[in-house]
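In what follows, a single structure is set out as structure tokens and then discussed.
Missing here is one protein chain; the remaining ones are kept as they sit in the complex.
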Amino acid sequence: MKHDKSIAWPGGAKCAVMLTFDFDAETLWTGRDARNKQRPGVLSQGRYGATVGVPKILEMLSEEEAPATFFVPGWTVENHTDKVEMILKEGHEVGHHSYSHIWVSDDPAAEAEEFEKGLASLEKVGVKPKGFRSPAGEVSSGLLTTQAKAGLLYDTSLMDDINPYRHILPDGSKGPIELPWHWSLDDAPFALFSIASPRPIFTNSHILEVWKEEFREIYRWGGLFDLVMHPQITGRPSRIALLREMIAFMRSFPDVWFATGAEVAEAWAALEAEGKV
Amino acid sequence: MKHDKSIAWPGGAKCAVMLTFDFDAETLWTGRDARNKQRPGVLSQGRYGATVGVPKILEMLSEEEAPATFFVPGWTVENHTDKVEMILKEGHEVGHHSYSHIWVSDDPAAEAEEFEKGLASLEKVGVKPKGFRSPAGEVSSGLLTTQAKAGLLYDTSLMDDINPYRHILPDGSKGPIELPWHWSLDDAPFALFSIASPRPIFTNSHILEVWKEEFREIYRWGGLFDLVMHPQITGRPSRIALLREMIAFMRSFPDVWFATGAEVAEAWAALEAEGKV
Amino acid sequence: MKHDKSIAWPGGAKCAVMLTFDFDAETLWTGRDARNKQRPGVLSQGRYGATVGVPKILEMLSEEEAPATFFVPGWTVENHTDKVEMILKEGHEVGHHSYSHIWVSDDPAAEAEEFEKGLASLEKVGVKPKGFRSPAGEVSSGLLTTQAKAGLLYDTSLMDDINPYRHILPDGSKGPIELPWHWSLDDAPFALFSIASPRPIFTNSHILEVWKEEFREIYRWGGLFDLVMHPQITGRPSRIALLREMIAFMRSFPDVWFATGAEVAEAWAALEAEGKV
Partner (left out) sequence: MKHDKSIAWPGGAKCAVMLTFDFDAETLWTGRDARNKQRPGVLSQGRYGATVGVPKILEMLSEEEAPATFFVPGWTVENHTDKVEMILKEGHEVGHHSYSHIWVSDDPAAEAEEFEKGLASLEKVGVKPKGFRSPAGEVSSGLLTTQAKAGLLYDTSLMDDINPYRHILPDGSKGPIELPWHWSLDDAPFALFSIASPRPIFTNSHILEVWKEEFREIYRWGGLFDLVMHPQITGRPSRIALLREMIAFMRSFPDVWFATGAEVAEAWAALEAEGKV
């Protein structure tokens, strides 16, 4: 049997690449344990993402002329506004990433409130987001309806495909387009250490092997490679070098389309309108 | 001293290889924590096994002309029936893997109920299973008797040998044949990440080294190499490439017999009948 | 400054090597959680140490003509007596490893009882142990006195040196000689996976690098290399290959003395008597 997964990406591209950054800053720590708000040591890990991570990542993306998508919680928009403006000035997309990075998959009402508050914060810096990513990919059953009502074009929280697909809401109407990711294409499982959750810290060559092997096959299949990073992790000096090498690796393949989340979703919507997906 | 572990496998083979897949889909997540039933993000990890994992694995097995055994929980049979039928159509064996993938090693009654319900679900797609694998290898003391009563030929849940052996039931009668596995020959310890259990994600070369070293010695000893995979893990693009490479590696050894669980159990039963094991 | 750690090992050897095996079998699992006694799946991991691990390890040690020390809990002596007799017949040392592998560091009375019961079990197979290793290296403050009263020559439970040293008891009298080990020279941190404690499973080359690097320096310093293994882990096919390679590596260095625990302790006691340590 054959099971074709290829998509007719724009410009004849064989594969789409999204470089995405969840710019959580301190919310990565306060969202999981409110006591962390009083712990400067713990918070300093997240603050690094704002003080060093974002500027150095932007510098590298500028050198590489690569587009990216930053998903930013409302709290971060309000407390690191200059960094969000820096991202926008560089021409990258800014998407929605909740307000305070709490996990609300078991509480649709709290999730909706988080969604609204995050939207309001983004509006203050002039952003009307086209896409949403849920903290840690944890979503409630009400998420997609909430997004549809707010007019969002795409969600990028789920892991059940390597291609975009259209969500259908409980009432049968169209929901957002899903741009799937996967834990193995996230920097956090490989390099986010904390005392509360002391995961192993892996080498650049380990992470690159996982990402390269995954890219090689997704490219062969013709799908979407949705890389999920965090300025407090990939913003570390050695990890910026890692991403630079990963970009160079992907560019060594012909016909790779580097795009923002919105560009991918719009391209897929166009194919859908033509009945080509 | 010498301690011979070799078996006279069919056709003069030196070693038997079983490629097995535990097609848990969403039950991997709902079986451990019922709250996951309301968490689309968590569930999407399991659903990937059905939407992408199974079709792409079947495509690869078809290209490689390699037989496999899929152990499928009743819930998955009912909720991903088309994928189970796809497996059957491709000529692979389908075995029993409980109904809902809950761990019932401390509750023989629940285990028996899970067993019966799973059997009923398999019957609906025309499968009368010859073999059983328990979720996570967790079994109660009553498991083997339950299997024997249901007429199952083999169990593949335990880890106390590298060769098949015959279970003897508490009443002295013959139980099923055991086809042992081991955690180091399972994909889950190497690549199953979740927020609730954030295990490290290893590279293809790491996993291949563990599997190849183990194969090399089991081959030398003349035993059974029982590989345990999951469509939501090995079905990821890069991991299908891994399995393809592993199959090629094993085929580079002479006299390797690729077989389903039922074929291995039947071959061993024949040797037993001849008094050769 | 200089800090010499070298010891005048017998025969002019530069370094002593102990190959030790904690033959826990099922007690590794029942000692930590009594509910495991009713879980055949969990227990099968430990039983492998008896059914396959010990015979195949003995076969390899015989081929390599290498002496070893097996620390055996009383429960294992009683339930796998044939395997303990096999070890003795091959000429290896059998030491004390508690009765049921429970952790009793917070309960000196239970520890003493475990010690007595283990001693009685060993006596049944004709063993009067010279050495003791505590399960997981967990010991109570009363351990050394208990050992001294029982006339034990050495303990090998602590990690505070790379050379043997003499314990002094609270009353100022001589206690047993300590033969230190370390977690990094144990197979369990690298390859013992279980659902209850899902540690990563490492490759042979990973484990060999840690062990070789440690050996290289201990050899250079002139100390004791006390390797701690388990038949249910190192008895896996690939891990026996690992140990075979490790032995060959150590033998590629001149003047390495492979010895049992008792031989090392006796050699050190002789140096002590001469005032040379």
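Going by the order they are written in, the chains are A, B and C; count residues from 1 in each one.
The rule is short, and it goes like this: a residue touches a chain if its C-beta (ideal position, glycine included) is under 8 Å from a C-beta of that chain, and two chains touch if they have at least 3 such contacts.
Please read all numbers here as calculations on a predicted model, not as lab measurements.
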| remark: Considering the complete assembly, the absent chain touches shown chains A, C
| request: Check each of C:Tyr99, C:Phe115 or C:Phe202 against the chain that is not shown and name the one that touches it. | output: C:Phe202
| field | Selected from B:Pro55, B:Pro200, B:Gly222 or B:Pro237 as touching the chain missing from the view | value | B:Pro200
| query | What residues on chain C make contact with the chain left out of this view? | reply | 1-3, 5, 105-106, 134, 136-141, 143, 157-162, 180, 182-184, 189-190, 197, 199-200, 202, 206, 209-210, 213-214, 216-218, 220-221, 223
| Considering the entire assembly, which residues of chain A contact the chain that has been omitted? | 35, 38-42, 44-45, 47-48, 51-52, 55-56, 58-59, 62, 86, 90, 191, 193-195, 198, 200-201, 203-205, 236-238, 240-242
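Going forward, only the chains that are shown with their structure count from here on.
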| request: Considering only which chains touch which, label the overall pattern as line, ring, star, complete or other. | output: line
| remark: Given that chain B and chain C share one sequence, their CA atoms superpose after a rotation (degrees, nearest 5) of 90
| message | Counting only Cα atoms for the centres, state how far chain A is from chain C in Å. | response | 49
| note | Where chain A touches two or more other chains simultaneously, the residues are 200
